[in-house]
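One chain of protein is taken out of this complex; the other chains stay put.
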Amino acid sequence: MSKDQTIGEALRARGVSRRGFLKFCAATASMMALPPSMVPVIAAALEKASRPSVIWMSFQECTGCTESLTRSHSPTVEGLIFDTISLDYHHTLQAASGAAAEAAREAAMEENWGKYILVVDGSIPVGDPGYSTIAGISNMDMLLETAAGAAAIVSVGSCAAFGGIPHADPNPTGALSVRDLLQQYGDRKPDTHSAVYTAHSTDVDVKNKPIINVPGCPPIPVVITGVLAHFLTFGTIPELDELGRPMAYYGKSIHDRCYRRPYYDKGLFAETFDDEGAKKGWCLYKLGCKGPTTYNACATTKWNEGTSFPIEAGHPCLGCSEPDFWDGGGFYKAISTSTEDISRTAVYAIGAGAAAGVALGALNRAKKTRAVKAHQKVGIDDLEKDG
Amino acid sequence: MSETELLIWVRGPALQIATVVFLLGGVLRIFEILALGRKPNLAEPRGSALAGGLRTIITRSFPNRDTLQRSTFNVVAGYIFHIGFFIALFFFAPHILLFDDAFGVSWPALPTQFIDAVTVVTMIALVAVLLHRINHKVMRYLSRFQDYLVWLVTILPLVTGYFAFHRIGLTPPLLIAVHIASVELLMVVFPFTKLMHAFTLFLARYYNGAISGYRGVNS
Partner (left out) sequence: MSASLQRGIDAFKEQIDAPVAAFFSSCVRCGLCADACLFYTETGCPTRTPIHKLEPLRRVWQQEYTFWGRYAKAFGLSKPVTDEELEKWETLVYDSCTMCGRCSMVCPVGNDITYMIRKMREGMAASGHAPEGLIGATKRAVTIGSPMGVKLPALQAQIRHAEKDIGLEIPVDVEGADYMLLLSSMEIMNFPEFIGAVAKIFNKAGVSWTISSEAFEATNSGIQIGVSEIAAELVQRIVDAADKLKVKNVISPECGHAYMAIRWEGPNLVGKPYNFKVVHILELLDDLRKQGRLKTTGKESQRLTYHDPCQISRRGGVVEQPRNLIDMIADDFVEMPDSGTMNWCCGAGGGVSSNERADDLRLKVFRRKQAQLDAVKPDALVSACSNCRIHLEEGLEENGMDITVLSLTETLAEHLAED
């Protein structure tokens, strides 16, 4: 497959019909909350777009994000969209290994410096870089080097976006998200770097590289492809929220779009996983559902080609697309409950209050006793002041 | 600090801090009161101080005819906001979950829409109570800075709770965090202010009823 092919050419070569292509464009437009009139624009843009180089780097991750992406049932258009990019480096998917693999990365960087898209899944160990290295290069160095030449960075999955599970308390590896790492160490030159980096080292400001966070554990496949499609169509970063997530997919909470929402409003809750409420499909709030504080498209896009999503399957939302979801006080604890042991705190506080109260009470008594002792008899001659 | 981190903080450490201030301060104050003691009554009793005290704890919840007539607004608005606050606090499902989770006690919740309506009525009553405080010459004269502060920290949980429920203005995690924080503010202010009446009124009513009950009068 030639790298010079446009996306349109590549799709036709793969036998994707015009109708299928437009359907994908329409789905993309709707996901991005664009009006239907934008569908031809998207189609035309994608048709003509040349296939950009994509470098996919996996750090401290579980490959779940890649699994999610590849499990989008072939031959769906979402799968095929990968023919519209030039995936030049991806541990799991590439055939090359070792020095050849790194050479491919460097070649792609050299050829597309300033234009390639860097996709990252996994968090980066900063506390002890030895926890994760590739070809002897620390994740931090490889990220700093590769980010330097990227047009934009897409952090796929909650680990890359927010630190994810490696970042969970007590965070033994000192894991950071891509955004945090670039913000904290973006002005630092990688200790180990390639000749490509040296050649371009004049523009290595990675602190302000555009970063799109696509969190989720894993993220929804169509959301990953949709974000890429936006970038290809408009050549710009989609509108993001404060956490760097595309508003089109992460603009509303699960709770807001949940089909079980009416039960919440009526106060009908499943109390256990097998009670009458659970069978009737009532709200899972009491079982710890994090839908009210979780932003993602699960409730509308759903999973496995729109088949279902966790809440529909009877399980509360874990809040996996939110920062620190792993430390949110237990998956099965309702949001309104405390993440700490309040009853123990209460017992200690009452005990301490009683002890302090007895002590202060004794002081008060002593003071009162002094006042009683100081009392001088008031007789009829003591009712007026002298003079 | 991200929204989620803030939410986790207010749900965890901040709630712990608030609980400590609230309970430590509250218990301390009760002990401080009790430690002052009182002299045994040497007069021959006509009635029971204990029975009188317990009776007044209950009966003082209801105004007498003359007070109701003379202070109708004060009594009615006061009733509404107290009852409304209690309903919203103790009968909203997520709140009951908190008590269940923390202390292992739970009770049936009231429908969410009902709580919503109660909250609106309660907020209106509180605003009315504030206007009354500002306009009524006795209340205005008696009021200190603390009275307005207490009003504010009382209405904040209702307002933030209402906003959080209806998702107005901020993102839901932030709304929930602000709501919980407002309750924590109430808890922290509690032991230092007249909010203590929620605990000490039982003592006050008891003493009042006991003093009268000893003399054979129902107060």
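Note that the chains take the letters A and B in the order they are written out, and that residue 1 is the start of every chain.
Here is the rule we go by: a residue touches a chain if its C-beta (ideal position, glycine included) is under 8 Å from a C-beta of that chain, and two chains touch if they have at least 3 such contacts.
Because the structure is predicted, anything quoted here is derived from the model rather than measured.
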Visible chains in contact with the missing one: A, B
Residue, one of B:Arg11, B:Arg29 or B:His179, that touches the chain absent here: B:Arg29
Contact set of subunit A toward the excluded chain (per top definition): 356, 360, 364, 367-368, 371-372, 374-386
Subunit B residues that touch the omitted chain in the full complex: 28-29, 32-39, 41-44, 46-47, 56-57, 60-61, 63-67, 70-71, 74-75, 78, 136-144, 147, 192, 194, 196-197, 200-201, 203-209, 211-212, 215-219
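We adopt the following convention: only the chains that are shown with their structure count from here on.
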For the subunit B and subunit A complex, residues of the former touching the latter: 2-5, 7-8, 11-13, 15-16, 19-20, 22-32, 34-37, 93-95, 97-98, 100-104, 109-113, 115, 167, 171-173, 176
Parts of subunit A lying in touch with subunit B, wherever the complex brings them together: 162, 242-243, 253, 255-256, 264-267, 269, 285-286, 292-293, 295, 319, 322-325, 327-329, 333-340, 342-343, 345-346, 348-350, 352-354, 356-358, 360-362, 364-365, 368
